[in-house]
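Only one protein chain is missing; all other protein chains are in place.
The letters A and B name the chains in turn, as written, and every chain counts its residues from 1.
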Amino acid sequence: MRTFSLLAGVAALALAVAGPARADFTGGKVRIGVLNDQSSLYADITGQGSVVAARMAVEDFGGKVKGAPIEVVFADHQNKPDVGSNIARQWYDTEGVDVIVDVPTSSVALAINEVTREKNKVFLVSGAATSDLTGAKCSPNTVHWTYDTWALANGTGSAIVQTGGDSWFFLTADYAFGHALERDTAAVVTKNGGKVLGSVRHPLNNPDFSSYLLQAQASKAKIIGLANAGGDTINSIKQAAEFGIVAGGQNLAGLLVFITDVHGLGLPIAQGLILTESFYWDLNENTRAFAKRFGERMNGRVPTMVQAGVYASILHYLKALEALGSDGDGKAVVDKMKAIPTDDPLFGKGEIRKDGRKLHPMYLFEVKKPAESKGPWDYYKLKATIPADKAFRPLAEGGCPLVQ
Amino acid sequence: MAARSEPAAIAAPLATANGLRHQYLVMAGMALALASAPLLLYPVFLMKVLCFALFACAFNLLIGYVGLVSFGHAAFFGTAAYAAGHAAKVWGFPPELAVAFATLCSAALGLVFGWLAIRRQGIYFAMITLALAQMLYFFYLQAPFTGGEDGIQAIPRGRLLGVLDLSNDLVMYWVVLAVFLGGFLLIYRTIHSPFGQVLKAIRENEPRAVSLGYEVDRYKLLAFVLSAALSGLAGGTKALVFQLASLTDVHWTMSGEVVLMALVGGLGTVFGPIVGAAVIVSLQNYLAGLGHWVTIVQGLIFVACVLAFRRGIVGELGRLLGKPL
Partner (left out) sequence: MTELLGIPAPVLFGQLLLGLINGAFYAILSLGLAVIFGLLNIINFTHGAQYMMGAFTAWMLLNWAGLGYWWALLLAPLFVGLTGILIERFLLKRLAGLDHLYGLLLTFGLALVIQGLYRNEFGSTGLPYAIPAELRGGQNLGFMFLPNYRAWVVVVSLAVCLATWLVIEKTRLGSYLRAATENPTLVQAMGIDVPRMVTLTYGFGVALAAFAGVLAAPIYQVSPLMGADLIIVVFAVVVIGGMGSILGSILTGFGLGVIEGLTKVFWPEASSTVIFVIMAIVLLLRPAGLFGRTG
């Protein structure tokens, strides 16, 4: 695996040097660029797993579209918008990349969204959460596949309020994404008849949450909503257990929790946590079969919903290419993707809406108790299925200029 | 005092090498190479190299010729990026005015930071600049106009003087090249001017400079402001090139990156920072395909540089040739 990526890197270097000389790239092949976090916070959620998922999609499609070979390249954007947009420009301008997939971290995704629109290519978002991608910043070249902040807030927020968790206190990561997650969830809570008692904003990548947890405790809210991500969420949950917050009758709601986070916490601490995802490896025959193949290439890990989204979105993209017979005009490709109904083994049947939003059900899970777990990665119990038409923000409310 | 003797030792030959002809030759060669580079290389990549090269040169002015190590230079680079971005996008400034405004902002900031920091020396100077830069980072994180971690995106490049359409990468490249060469020549003239001689005298022996009657602090402050302004020029230009100003530009790792560029190229050499910037930016660009190995390779390069090429690429080269470069 590692030697391979090293070779791929050397190859990419060679291509980059030779790139500008060959201007007729699009004619010969379809090139897919997986751009994500390979080295820090979100590397487990996206990272090499997304590259593997992309390669699996290409293989499952047969390796060729109408005789043109399909290639996968990848790069690390380090969660920095300038690094990401720089790579994207170079990919589009000189290396013949036709589509960029994945891109976790909302700030980077928004930057790639702009570059892709400018260059009229295709952007398939799986890793990023911001619902702006299909709202105010929506683009005719972008499809947002796996999930978004609105869907998470809606799934977790309304489910918890409806089961009695009607007073909330937020621990919010102090950056635009955290604020958006808090805002969306607070709206859902109040709409369902709940109350928001307060919030505290902590700096990003803050190791110690005890102080904030005590403030949350003092608020006497029934639910402490975690509007943060990655290591911040893990540390808040871990320390909430330590300070007896859950034992004291308050409950935690993780608004952006992935299966890798649960794995990192371990079931003894994560048990009982309620969360929303659009994919779980143990949902049905198809997802289990996919997870098995994925695990064989990824050291026994299971795919996250983001990696599943990378697989499914590429599959659908290739179908659209086959129907269209060309990949030059990004907007036309996305229009085609919207015209054909989606159908893949991981997310089932669905569609892509006018604003670029992919519609599929979201699932509300509860993390199992250690005794209930029967094997490695057996972590979730399905609590409820939110149907596709209720799972995402209604078309009219997003403010996407493409809709008017 | 070890803090200041080492860069001094590297640059010592320069003091005797005033207005050397071979430096003009190298300069002409460099200008020629840069002018023909877009035929071979991707212009956006080249523009990134030029912006960082100017930034590294501005930083080198302080560390190499005044002996002041700043760990907070990202503050000037990033401030200018935000200023240019905001001016161009929200106020609708044309590109030349946006960059000029950005440079001015950084110079003003340099005046404040410099006024506070030059009272201290060596590692304490470095720490004050770091602390001030961190405070500024916090300000930009909180201030609404910066867009938090999303940054200011889709900054329009506009038309230069209302004529040249900068959205064309090649046109933009010529402008950036002109900005870079202008900034570089200014630095070159400065270090070879009487003002530059005084700076070097201060670096070599500050008490003696004082006893000769120079108002040392004013010279230092002036050099600091100049360095800040040129860093700002680089940052403002960068914001237009990438149409993006973000927290990355003001983060402390950016300050670290510029130290690295100057070091890899050669502290206190005229051309070193340019080579250093080119090397580091190329690495970042072409190593991106290595995925999760990037940081490891970067780390190994740091280690190798410190252990084997302490004078930097250009410094070692100059030593081999027996001429300061």
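The criterion applied here is as follows: a contact is a pair of C-beta atoms (placed from the backbone, for glycine too) under 8 Å apart; a residue touches a chain by one contact, two chains touch by 3 or more.
No experiment lies behind these values; they were computed from the predicted model shown.
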Hidden partner chain, touching residue among A:I269, A:A291 or A:I352: A:I269
Full-complex contact with the absent chain, from A:T26, A:N120 or A:Q215: A:Q215
Which of B:L185, B:L300 or B:L321 contacts the chain that the document leaves out: B:L300
Full-complex contact with the absent chain, from A:P207, A:G249, A:G325 or A:P394: A:P207
Contact set of subunit A toward the excluded chain (per top definition): 2, 39-45, 47, 174, 200-203, 205-208, 210-212, 214-215, 218, 230-231, 234-235, 238-239, 242-244, 248, 260-261, 263-266, 268-269
For subunit B, residues in touch with the removed chain: 2-7, 69, 116, 119-120, 122-124, 127-128, 130-132, 134-135, 137-138, 141-142, 252, 256, 259-260, 263, 292-293, 295-296, 298-303, 305-307, 310
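By definition in this document, only the chains that are shown with their structure count from here on.
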Rounded Å distance between subunit A and subunit B, as computed from the means of their C-alpha atoms: 37
In the complex, subunit A residues that touch subunit B: 2, 5-6, 8-13, 16, 19-20, 38-39, 43, 47-48, 51, 73-78, 80-83, 85-87, 89-90, 93-94, 106-107, 110-111, 114, 174-177, 179
List of subunit B residues in touch with subunit A within their complex: 40-42, 44-45, 48, 141, 147-151, 153-154, 169, 242-244, 246, 248-249, 284-295
